[in-house]
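Data first, discussion second: the structure below is written as structure tokens.
Left out: one protein chain. Kept in place: all the others.
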Amino acid sequence: MTRTVTDVICPFCGTLCDDLEVVVSDDGKDLLEVYNACAIGAEKFLHSQAKDRITRPRMRQEDGSWKEISYDEAVNYTARMLADAKKPLMYGWSSTNCEAQSVGAEIGEAVGAVMDNTATVCHGTSLIAVQDIGIPSCTLGEVKNRADRVLFWGCNPAHAHPRHMSRYSIFPRGFFTGKGHTGRKVIVVDPRPTDTASLADIHLQVEQGHDYELLDALRVAFRGEKLPDFVGGIPKAKIYEVAETLKSGRFAIIFFGMGVTQSIGKNHNIDIAIAVTRDLNEYTKAAIMPMRGHYNVTGSGQVWGWQFGFPFAVDLSRGFARYNPGETTSNDLLRRDEVDAVFVLGSDPGAHFPFSSVKKIYDLPSVVIDPHETPTSEVCKVHVPVAFVGVEIGGCAYRMDNVPIETRKVVDAPEGMMTDEEFLTRVLARVKELKGV
Amino acid sequence: MAEFLIKNGFVFDPVLGIKGDVADVAIKDGKIVETSALRSPKVIDATGKTVMAGGVDIHAHVAGPKVNIGRNFRPEDKLFNCTAGHGIERMQGGFSVPTTIRTGYNYAHMGYTTVMEAAMPPLYARHTHEEMRDTPILDQGAYPVFGNNWFVLEYLKNHEIENTAAYIAWLLRATKGYAVKVVNPGGTEAWGWGLNCENVHDPVPYFDITPAQIIKGLIEANEYLGLPHSMHMHANNLGTPGNYTTTLDSFKLSEGIKPNSKFGRAQVMHHTHVQFHSYGGEGFNFESKAPEIMDYVNTHDNITIDLGCVTLDETTTMTADGPFEHHLTELNHLKWANADVELETGSGVVPFVYSANNKANAIQWCIGLELGLLAKDPMRVFLTTDHPNAGPFIRYPRIMKWLMSQEARDQQFDAFKHKDKVIEATNLAGMDRELSLYEIAQMTRAGPAKALGLSHMYGGLAPGLDGDVAVYDFNPNEPYAPDDIEKAFLNAKHLFKSGVQVISDHEIASNGNKRTLWVNARANENPQVMRDIKEKFLRYYTVTLNNYEVTGHYLRNPHVIEVDATQ
Partner (left out) sequence: METVTLTIKSQPGLFLEADSITPDAFAGKKAEEIVDLPVYVGREQFRLGDFFEVSGRAGATPAETKIVVNGDLSRVKYIGMKMTAGEIVANSNADMYVGAWMQGGKITVNGNVDAFAGTGMKGGEIAIKGNAGNYLGAAYRGDWRGMAGGKISVGGNAGSDLGTFMNGGEIVVGGDVDVHVATHAEGGKIVIKGNAKSRLGGQMVEGEIYVFGNIDTMMPGFAYRQDVDVDVDGIKGRFALYEGDLGERHRKRKGQAIYARLYQRINA
């Protein structure tokens, strides 16, 4: 016999779909099938069932091989490493639940760590822009129910957020949008002819690295001022046309991704895209939203926001919180040799960071907490496998529009495996012991 | 649990009617008891000090999505004011939008033990509860917003009170909410299209209903259920010169409606931050209409209000009144966050600098204090700043100083750049009333507790009430300078919360035993409303119905107030 768990939340991307159905064995130990998910989401669930999964912590030996250790030993190693360091980096926090993030924050506070999440290589620049200019935004349901102008800038949801377009942005029929996609004008700005661009009414193939100028040109066009003949390779007539298309809508939404957050100009590209959105609100209604990647990177920014006041790159080393990307961001800290130990949970910097930073992690005392074997586990001294959040344990996660959704447990983790939160709670207790508090 | 005997303090308690007499207060097992019930109490010497019940804040923005936007998008609000933890205290930061940890500690330092979060977007209820969970010491509850909710708009268009009530009961349970909050009724839905509703008869686009219908209908539904608190109102047209007529129009919608509540409140409408709603004139000829507003409030006892005093600080404005925040950013050009919430509400956040050099800001300062000084019944007029909108809550003791001392008000007038013009546009300079500590206790303890329907727990020192007691270094019988008031009430010497000493000799001694209050109203089964809910989730929400309800584990020490509204 099998049973079906409904309303399951997908712990993959920031779209945080919550309508999955998962078929599990009657004893709740095996996950058999996943419905409604995209291919990536389904794979995330099914991957948890891998027979060769690592289920016990491991410590790197001098010869480079792994030796299995107990969770107790892993807790002790981690706590000692953090307590001994003058300035440890605690990085990741995006593929886990808010409950674990909260315990992690308390550890960071106790040991004087720098807390950073994957925004540091993704939408951290968006967060900087929001600090400079704000952000008129909305929930995804507002897009579904109202939007008739949809602009994707430097993002490709067809591949990175596969169900975004059908659930929220292009195809759904909502309260005021009964015609679905036929009532919406879709604009894509991307140097590449992407699959998302192929769905667009207008595709602006901007020259790489000229997004800032093109966004400025839109602002100039809104005000009816003169433009140069070409901006970023786009003829001015096209720019005026797009400006008019956006202004003439009833509700415009701009989605943006790493094509602009991590290309030249970074936060400034987002800053001026937000300025474009502000401008549009003088003529109609407009909102803008980052296409957040990891399913709960948004949540870690929220948890740290209410606990420390900053959404990423929070330096707690002096006992109080400080924040300044460029200094307190992971890659700057690693590049400059500002940290002396590295703890990773819920991310894979081994795959996402520049090689020079990965080399620094390899050279330092390091622990990685991750259900998978990853490029990061390859360079760390200790690897602690844990239960999959959203599959084997529930907990809160924040969607890309900051809507909090409680993820569900659908199957048991393999016998004896700890969750992120359990492991961190043990580490916190051990840190307090070591520090005598 | 420990027993405490707080001896020989000057006690101010509107519940017992004690006006500064020397008396002892006894705490046992978390409650106030008769002194005779104690066996071996720890004795707290309060000789020469002021003793009051723990403070109760009926309206502040301290937890939830827009508060956290305010934190995360204002690193400059934390520059050089983050402090390290020590002992049991955790690290803290932020001035106008402090971290949850500092929020709990700073309220405690002011002698407050209960703080209500004034606007919870239902879809973000889980977030609000996560923040309240991480706010130490304080008892808290949150008000879900209803005034732009599509269910409410559709039911009240046809004056379907019973359906509205059933939906309210369902949503309070789903969000673990405390009361019915209304913010710019209809106007925030209009803001979904970049529009607004500027008076109570300005129809909501598409929904074909007026703010007046929403306001009156929600009051009636609230009384149909007999909830502990009344409908809690932020009227249309906030912050606009000439808006006092809209405020009076909104007040009048409560006329003829009698409270139906077993919880002891007498009002059917609580109108919040009335300072922002008491403006006369137009454009630059902006003036105080506090006397007109207070004439109405003083003569209608089914209304309570809170002040929303401007404190002349740099702060962060945040409200579910989306169109207002857009208006504000167009005025001051500072960063603007907006977050519209599907089917429910919206919000905006903009930093704002209230300056003594700005005539309008100085007039706003006068209006807030005028409202307080014109109050005939301080049990119905409560001290707030609409934190952080008109100023951060840590200025409450400064407002007490201004309300209690004409000398302090004169000092502030002298600091205004446009003193004469400010005096001309307001009435405050001619007022010599100085509120007593007893009246302050009414405005900050007994009054708000009663209006919340929580006078069986909070707001006084009668035996049986919660053991929430503050002791301040203030001797009302000795000469004092105005600043002594602020200093003393900013820094309680001792504080007891539910019988636990959380401040001892000005230091945080415990992270307390915070509770989260919510209201479980049981109404008649209503299949139509349940069908409507299922339908709207299937068609228009982006989360499923089964993922909407906040489960109990998000609440620390939940305290459920049961209401039986079945008929």
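Letters are used for the chains, namely A and B, taken in the order the chains are written, and counting of residues starts over at 1 for each.
In the analysis below, a residue touches a chain if its C-beta (ideal position, glycine included) is under 8 Å from a C-beta of that chain, and two chains touch if they have at least 3 such contacts.
All of these numbers come straight from a predicted model, not from anything done at the bench.
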Using the touch definition from the top, which of A:Val22, A:Ala200, A:Ile272 or A:Val303 touches the missing chain? A:Ile272
Touching the absent chain when the full complex is considered, from A:Asp7, A:Glu338 or A:Asp412: A:Glu338
Tell me which of B:Asp21, B:Glu34, B:Glu76 or B:Glu407 is the one touching the absent chain. B:Glu76
Tell me which residue among A:Cys13, A:Met59 or A:Ile128 touches the hidden chain in the full complex. A:Ile128
For chain A, which positions touch the chain that isn't shown here? 85-87, 111-112, 128, 131-132, 210, 212-213, 216-220, 222-223, 225-228, 231, 264-265, 268, 271-272, 275, 279, 317-319, 323-327, 336-340
Chain B, residues in touch with the chain not shown (by the definition above): 73-77, 79, 333-335
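Assume only the chains that are shown with their structure count from here on.
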List the residues on chain A that touch chain B in their complex, please. 6-7, 9, 18-19, 98, 102, 106, 109, 127, 130-142, 144-146, 167-168, 174-176, 250-251, 278, 281, 284-285, 287, 301-303, 305-311, 316, 318-323, 396, 398, 402-406
Chain B residues touching chain A in their complex are 63, 65, 67-68, 71-75, 77-78, 82-85, 90-94, 97-101, 123-124, 126-127, 130-131, 134, 150, 191-194, 206, 326, 329, 334-343, 346, 349-350, 539-544, 546-547, 551, 554
